[in-house]
Every structure is written in structure tokens, then in C-alpha cells.
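Removed: one protein chain of the complex. Kept in place: all other protein chains.
We just call them A, B and C in the order they show up, numbering each chain from 1.
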Amino acid sequence: MSQMNMIQAINSAHDIMMEKDPSVVVLGQDVGYFGGVFRCTDGLQEKYGEHRVIDAPIAEGGIIGTAIGMGINGLRPVAEIQFADYIYPGFDQIVSELSRLRYRSGGEFFSPVTIRTPCGGGIRGGQTHSQSPEGIFTHISGIITVMPSNPYDAKGLLISAIESDDPVVFFEPKRIYNGPFDGDPDKPGVSWSSHPMGEVPQDYYKVPLGKAAVVEEGDELTIICYGTIVHVAQAAAKLTGVRAEIIDVRTLFPLDIDTLTKSVEKTGRCLVAHEATRFCGYGAELVATVQQECFWHLEAPIERVTGWDTPYPHAFEWKYFPGQKRLAAGIRKVMEAG
Amino acid sequence: MSQMNMIQAINSAHDIMMEKDPSVVVLGQDVGYFGGVFRCTDGLQEKYGEHRVIDAPIAEGGIIGTAIGMGINGLRPVAEIQFADYIYPGFDQIVSELSRLRYRSGGEFFSPVTIRTPCGGGIRGGQTHSQSPEGIFTHISGIITVMPSNPYDAKGLLISAIESDDPVVFFEPKRIYNGPFDGDPDKPGVSWSSHPMGEVPQDYYKVPLGKAAVVEEGDELTIICYGTIVHVAQAAAKLTGVRAEIIDVRTLFPLDIDTLTKSVEKTGRCLVAHEATRFCGYGAELVATVQQECFWHLEAPIERVTGWDTPYPHAFEWKYFPGQKRLAAGIRKVMEAG
Amino acid sequence: MTQKPYLHIPHPAARPGEAPDFSYLELSDAGAVDRPPSDERARNIEYLAHELVRVLDDEHQATGPWDPSLDKEILLKALRYMVLTRAYDDRMQRVQRQGKISFYMQSLGEEAVSIGQGLALEPGDMLFPSYRNQGLFILRGTELVDLMCQCLSNTGDMCKGRQMPVMYQDPARNIFTLSGNLATQYPQAVGWAMGSAIKGEKHIAVSWVGDGSTAEADFHYALTFAAVYQAPVILNVVNNQWAISTFQGFAGGERRPFAARGLGLGMPGIRVDGNDLLAIYAVTRWATERARNGHGPTLIEHVTYRGGAHSTSDDPVRYRPQDEWAAFPLGDPMDRLLQHLLELGHWSDEKQTALEEETKMVVDDAWKEAISFGTMTEPPFLDAQLMFEDVYKEIPDHLKKQRDEMLKLAGEKS
Partner (left out) sequence: MTQKPYLHIPHPAARPGEAPDFSYLELSDAGAVDRPPSDERARNIEYLAHELVRVLDDEHQATGPWDPSLDKEILLKALRYMVLTRAYDDRMQRVQRQGKISFYMQSLGEEAVSIGQGLALEPGDMLFPSYRNQGLFILRGTELVDLMCQCLSNTGDMCKGRQMPVMYQDPARNIFTLSGNLATQYPQAVGWAMGSAIKGEKHIAVSWVGDGSTAEADFHYALTFAAVYQAPVILNVVNNQWAISTFQGFAGGERRPFAARGLGLGMPGIRVDGNDLLAIYAVTRWATERARNGHGPTLIEHVTYRGGAHSTSDDPVRYRPQDEWAAFPLGDPMDRLLQHLLELGHWSDEKQTALEEETKMVVDDAWKEAISFGTMTEPPFLDAQLMFEDVYKEIPDHLKKQRDEMLKLAGEKS
């Protein structure tokens, strides 16, 4: 065991998989000599060589397209897209090709590409370095979508993703790369070393894809969330004194419906929270699923607390971000309803 | 008044707007000399010249990118993407540029582009000529998303879209270009001439953006749907004998929430139906919104009937398509619940 | 000369009712273009992108430095497979017209590209075809019946009913699965080739797109990555003059040949007579040598003509002269190879007639066998449960539920 922040945990997952499996290759903008603008691939090129850790042209569609080709040729590519906001030029290769390859070929071809990309706001990135576009990927059949909320899960899920023969889009909430963030920008930063999930084994281990985690048990309310918001939800629940069960979805698709329904059947109340915009966001599916499965247990409407339906503005980052206050208000609203 | 099918109605909308406003220009693959692979722009180049009806290279991103530039220069471009399945190479220009231009420039720039694209299955198009990707557009702040279900609305909505200073993505359900389709592929085709909404004024008129239509009144159940499924829902409701209120959303974003809630408050039961895949589809938002707004009126869980969460297979088109049988089963399920 | 800025709108040389006019095509004489060593530096061989490599002359003789000197067996094999490809196309076109399959796309007039290149490649080379490369499958030995079953979406369909007709694949013969999305296979081929180099293997990748498809982003990505990493790949542009209703000028072909598109990246391009099987074979061998020996990628433009409609959904009478193909200065590739073989005395008109008869029967037999696996309207039918497989490696729970829902409904009366 050792203390790792999320960057180190992600780096370690790469390192272990590259060591273990010579077919694992890494490509992306600035990932090689430089080690990545967030340093997630630091040291890998030195260790595994330029043929396995490849600096790429600034062409997201080309990175994903060539990664698919490498995957068809028996490699296991991990592609970094520098910011999730810049994944759209690669969208066609992801939707039309990566996610459909196995299906359209009757199972005869597949390409086990993992696409890693930092997402989310809170680093003063403005509208083009803050987006959380997970909800447009979870609508695409044929890919797995993941977003970890801590170093331990990040490493274990990334290893699972790299080993998966299904393609994975792996979102990394960059606001919590260096430490958990409870949604209060005025507090001094905290590091992962004081957090239990910052304890990360140096060796190989997996966190299974498709399994949610109950991060707090409670019986009054279920909060379903993921990524940075997990930490905000914990703080907000404390603020309100409500005994909330907090579920970190971790794998957005396929969704671990059982863990959600078991909880909501117990609590009878549910709040869904994410940083992404609300309309047609991932939270809509969570609400739709929970109301379908748990309708007769629900004592109040399911509430959504999310980013507003606007781009992420530079000046109003903390007014945009669904912080403790907004979550607490949501919690109170659900508790008071009915 | 005259009888028009949907292609003629769309053609007429172009014609009227090009006549009325010299800044309206049309571009897309095969739209010029040939008049479009579905013939929606037939005759326009002859009438308005090659500088206003422009055949474009096979580059969806280039079509949308240049259309944006034309819009900035005071034109009002209508861009055709040959199939919605091929819109993804233009996704970045739509998401990062078209929909964000006004916002990022503090309101100083905008580009009034309308993007038309045929969508949906039922023409033996297999997985790359059948998609309904509206749900990934409705999640994008800054664009308006439309899908008409008949010639009258198609013309009136398209004119509104072209006149709108906000960008519009306009989905055209190609299965009903030539006639309404009730979901039964074994019945002989019907033409629009026998349908009241096939009566289309030859002149200018608008159907407002952002307003849903109640296409059948009823008090037992609310069915929320759009595009081809409107016709399937009507047939399915008849099949079951349930007095369903059927709402054609028409403009998917911004959503006419009032019309939905008024109906569900009356009926207490709700079914949401679309052809697109279910998980994180547009229907999830409809469910989430209705459960939020009408929770205390709901007597049963809101049911979704949709395309399966797979690509659209060539051989099993009618097993994939949410036809009358599936809708009827959904209706019965909602009616029997509780 | 000064004039106001204007929008230049490309115009094809002739529209319906007008006389075909191919004077825009810049042609070289057969044998006229130099053949450099295959490891020559890209900037020294830019002429290859602007001239036109031709081997067969007007007298049907092979001539010049690019003559691959193929022996009789290979030439006859090429002819047989061109005849077979055309017969297959012809049959499938007709069964589509009869409503037995939903859609079809012929390669009429472009058969030399697939057959000539297929012959020049090694079996371990990975192919990323477009929808007009059926000849590659046929040449590499995919059974006609398998191709037909794909078009029928029947119980013998390799794609399990998921794709429209002509979207074949053959992993055993190293042919990638076709996509309906234009040009997506291009960067994938480059990635595959990079993988080959990463693994230290000698196999190369080869891909094809049409002239119109060069405008797509994936064309640019592929050229950029291929040039940057010097990937062992051959990228082909099949310039058949048309992209549905728009002629090649709308893809930027009016001023410079498509073969020149990579020159600015330092990637050699060769423009070849796409209806001259010998020339195609020769330039492909040259490019394979270059790639296989570590000298990087080549872009090959095949100048040919789309002899038929774009697809069975298209009607070219609306946008081009009906007799345009007949006026195409590079002729019919099958006929030119035949004339060459006759000229060499390797073949006779009788043998050709017999071959065509025999081929027809082969195709007939294949069709009979194919429909025994079912058609769109006749059993046996594919099991609709297949719809839920292969979305993921294992069927996830929610798809099992959806499958069960479908099965339950299928069991009920409506």
C-alpha cells in the first residue's frame, strides 16, 4: 500500500498493464516525452520506449481512428484525449466505428481501445476546459463509460478498462486529480493522502466494471452521483444532517441498477446529482430508471441537482458548479416533499 | 391549400424562404443539380442559381463549418446532412462552435444555421441509414432540436427554423416522407393525400418552435412521442381501446413542459415512446421531467417504449422498430399498473 | 486580369443530353513515365503524382519501365477473377431489381483495381476496403455464396443480419469489415500498419476510398499519421469521376490529381491508369516494396470510371450523359486485359465465351445455394435474438431483459 493521488494512480495502472502485457500501447497529444499535460503518463516513454508510448498529432479523430486500427491488429491501445471538451473531433470514430465494430461484423472484429480523458470544471478552465460530456456517450450502444471518484477506484477501474475487450471511455474528473474536493472553493485544498481511497496498492488489482459503490450508508435518502460530486454530496449530506445513502455509480454504463434500486427501496427518496448540464444528461436516465423500478417505494419526486443548462462560464465557475449549497437545498427539498 | 407529402412540404419551405429572403442559401451533398438524394431540394438550384444552392464536398464538418462562416457573414444557411447517421463528422462544429458562438462572444456573434437531416429506420437502411441521434443533440445547450411528424408541421416548423436566429437541428423521419406509417410493415403504404396533415398551404406560414401538439385527446393515459412514432401510437391506442391523449412533442428542445404536465395531471398515467435507443435517450428526459412535475398525479410508473439498446439491424428492422404491438403492450402495462 | 470575387462552382464536362467530354483528363502515353527505385526520396518523385502510369498501349501491348512482366498464369487468373467479379455484380444487381435483396452496389468498370492490387499483395497484408472492392474478396477466395448470404441477411450471413448488402468482411483472409460511413477505414488502416511496425512484423495495410470521400476528415488523418510515422501502408483513391451526382471536381480534383494530396506531407503519390491491370499491379508492387522495406506509405490514385449507377437507389441518367462510360478514354478494364491476352496469343474468343458461360454457372450455383439459407421473404430466417448479441462481448443484463421482452411479445398475439 502507498499513498497516491489520482494522477499517480492512473500512471500506476498504465505502468502495471504495460509491464504485464506487451500489447498495451499508449498514444495521445504530449503523452510521450513530456508525460502528458496532467502528467498521467509521466515516465512511461522512458520506461517502455517510443514505440509503445507515442506522441500524436493534434487530431483527436486520427488518434482514435489509428488506435482502432492498432486494436484490430492485436494491440491494446490506451488513447488520451487531452480534454473531454476536445473529444468531439473523434466522435465519429467512437460512435460509428469503435462502438459498432463487433456488432456490424457479427462478432468477428473488435478493438479493445480505452479512451481516457480529463473532464469537469473547477480549475478555471472556462467553457472549453470544463465540460462533462458523459451523457452523450452513455447513449451510444457498444461502449462502456466510466468515471472514478478517487485514486483507488481510478487505478482499479482503469486496469479493468484496459483489460476489457469492449471499448471504454474513461472520464477523469480533473478537479480531484490532486485531492478530494467537497465543493467549497474557499477552503484550502486537501490532498489524497488524508483520504482512505488515497491508499492505493502498488500492484495489480481490479475494480470491476459495472458495479456501483455505496460510499455512505443511510436510510432516509439515496443520493446517486459520481466523479467529483461524490465528495460534494458527502459534505452536503453532513451539512443537512440527513442520513443519506450515497452511491457512487463509477461505471455509468452498464449501470448497476440493483444497487440503486435496493437503496431507493429502503430509503424511499432519491436525489440524483452531477456536474454536467441537466437536460437529457445522464441524470435523466438515472431518474427514469429509478422511477420505473422503484415507483411504489417513492415517497417524493426524484430531484436532480446538476450544472445549469448553459456552457461552463469562466467567471461564474462556482455559481455554475453544483456545490454543497445546491445539493443541500436539493436534499432538503426531497426530504420535505410529500 | 394543396396536398403535399413531406418532401414536397420541405421543398416548399425552402422555396418560400429563398424567395422571401435573399440571404437564405442551401448547401449539402447532392442538393444542387441533382436536388438531393431524397429530392427535398429538387428544382431549387434551377430557380435560385448555383450561388444559393450549393453542391458540397463529402465532408460534413466542412459543410457545417462553412455554413457557420456564411451565417456570420449575414447569410442564413440551410445545410443538409444526407443521413443523420453521417452527422458525427460535423459534431464538433455543431457542439463547440454553432451552439456556443452567441454565448462565448457575449452575444456579439451568432450564426443562424439550420441543419436538416433525415433520420430513423424502416427503409431497410441497416445500422448506418436508420439512426435517431436526437438525444445527443438535446443535451447540447445552445441549439434547438426539432422533429416533425407530418407535412404541415414539417413546412411550418422548417420556416420557423430558417427564420430563427438560434441554430436548429431539424430531424426528418424519412420513413414518413411519402406517407404516414402506423408501424405495420405488412400493410400497403398509405400516402399523405388521405391524411389531414397532408393538406399544406402553398404560402408562407409558421408552426412555432417550442410548442407541442395534442394530436388525440384522451383522459386515461398520456402518450408522449414524436416523429414516426406519433402515427404508431395512434394505431396502438386504437388497438387497445384506451382513451389516450397523444402528444407530438415536435420541438424536442426547448420542451413544451406545460402541455405535457397538463395532460398527465389529467390522465395520471404516462407512456413515452421513441424510435431511438432507450438508455440515456430523449425519453429519459421526458420521464424525468414528468415525474418531477407530476409526481403527485401519477398512478403508475411512467413506461418507456423505444428502440432496443442495440444498433439498428438490417435483418430485424421490424423486430427493432417499436411498432404497434410493443406500444400496445406498453399501454396495457401502464393501464394495468397500480 | 481583374474580376470581382466569385464563387467558383465546379461543372462536369457534360450533363445529360450533352456529348461526353473527357478532355479534362491529363493522360500520359503508355510506357512514358519513369520508374524510380522504390526507396527513392519522396521529393524526387513528385512527377509520379502528376503523370499517369500506363503499361498497356493502344495496341494492347505491355510497354515501358513499369511493365511487371507477369507470366501467363497470373494474367489468366486476373482475367478469370475480373470476369467472375463482373458476373457476380451482374447477378446481384438483377436479384436486387427482383426484390430479393434490399440494395446493391456494383464495381462495374473498376474491377482492375481490386484484382490488380489483390494480386500484387501478400496474403498477410491487411485490407481495409471500400464498398466497391468486392473483387478483393473474390480474389482472396471468399466464397461467392458467403458474399451472397451477406447480401441476403440470411442464416448464412457472416454479419448476422446486421449490415446492409455489400458490407462484407473476411477475417480469415485478412479483410476488414466494411463500414457504411465513408473513409473511416482509412486511419484504421494506418493504425493497423503502425501496429505492424510496432510489433516488428512485415505485413502492410492497404485501404481504398473514392474520389468524393477524400474530402472527409479521415482522409486527412490517415495521410497525416501515415506520413508522420512513415507507416507501412498503401492508401488508394479510386477516382471513378463521380460521387453519387457530383463529379470529382467537388472533391477538389479540378486542378491537381488526387495522387498529389500527400506531397505536401512528403508522401509519394502515384497516378495510375485504373483500367490497366498491369499498371495497377506494377505500381502496387512498387508501393509494397517501399512500405515493406521501411520507406513509408504511398498514395495511389486510380483513374477509372464508375460504369454503373452509384447504387441500386441511384439513377445517373438524371445527372450525366448516358453514354459517358463508352466515351471514357481509358476504356473497359476487362476488355483491355482480354485484348492483351488475345494479342499475346494466350487466349481466344472461344475460350472467353466458354469462361463467361462457365462463370455464369458458378454464379448461378452459388445463388441457388445462397437462397437455401433463406431470403428476405423465405425461410429459414435468422433468429432475431441475434440482434442482442455482439453489442458487447457478453450480453449485458439490460439487453437480456430487452431480448426477453421481445421474445415474450413475439409469442403473444397483438
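One rule holds for everything that comes next: contacts are C-beta pairs under 8 Å (C-beta built on N, C-alpha and C of every residue); 3 or more make two chains touch, one makes a residue touch a chain.
Note that the coordinates shown come from a computational prediction; the quantities given were computed from them, not determined experimentally.
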Of B:G36, B:G142 or B:G198, the residue in touch with the unshown chain
B:G142
Can you tell me which of A:D85, A:D153 or A:D166 touches the chain that was removed from the display?
A:D85
For the chain left out of this view, which of C:A197, C:I270, C:M387 or C:M406 touches it?
C:A197
Just name the one of B:D92, B:E172, B:E220 or B:E303 that touches the chain not displayed here.
B:D92
Touching residues on chain B - with respect to the absent chain:
25, 51-52, 54, 56-57, 59, 61-62, 65-75, 77, 89, 92-93, 96-97, 101-110, 141-142, 144, 165-166, 210, 254-255, 257
Touching residues of chain A against the unshown chain: what are they?
29-30, 33-34, 37, 50-51, 54-62, 85-86, 89, 124-129, 239, 278-279, 308-311, 313-316, 319-320, 324-326, 328-329
Over the whole complex, note the residues of chain C touching the chain we left out.
1-10, 39, 42-43, 49, 193-194, 196-198, 200-202, 204, 215, 217, 219-221, 224, 227-232, 249-252, 254-258, 260-267, 269, 291-294, 296
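The rule is short, and it goes like this: only the chains that are shown with their structure count from here on.
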Mind having a look at which chain is the central one, using mean CA positions?
B
For the pair chain B and chain C, the C-alpha centroid-to-centroid distance in angstrom is 36
At what distance in angstrom does the C-alpha mean of chain B lie from that of chain A?
31
Using the touch rule from the top of the page, what residues of chain B touch 2 or more other chains?
61, 85, 89, 127-128, 279, 309-311
Could you tell me which residues belong to chain C and also touch two or more other chains?
157, 160, 162-163, 167, 179, 181, 217-218, 391, 398
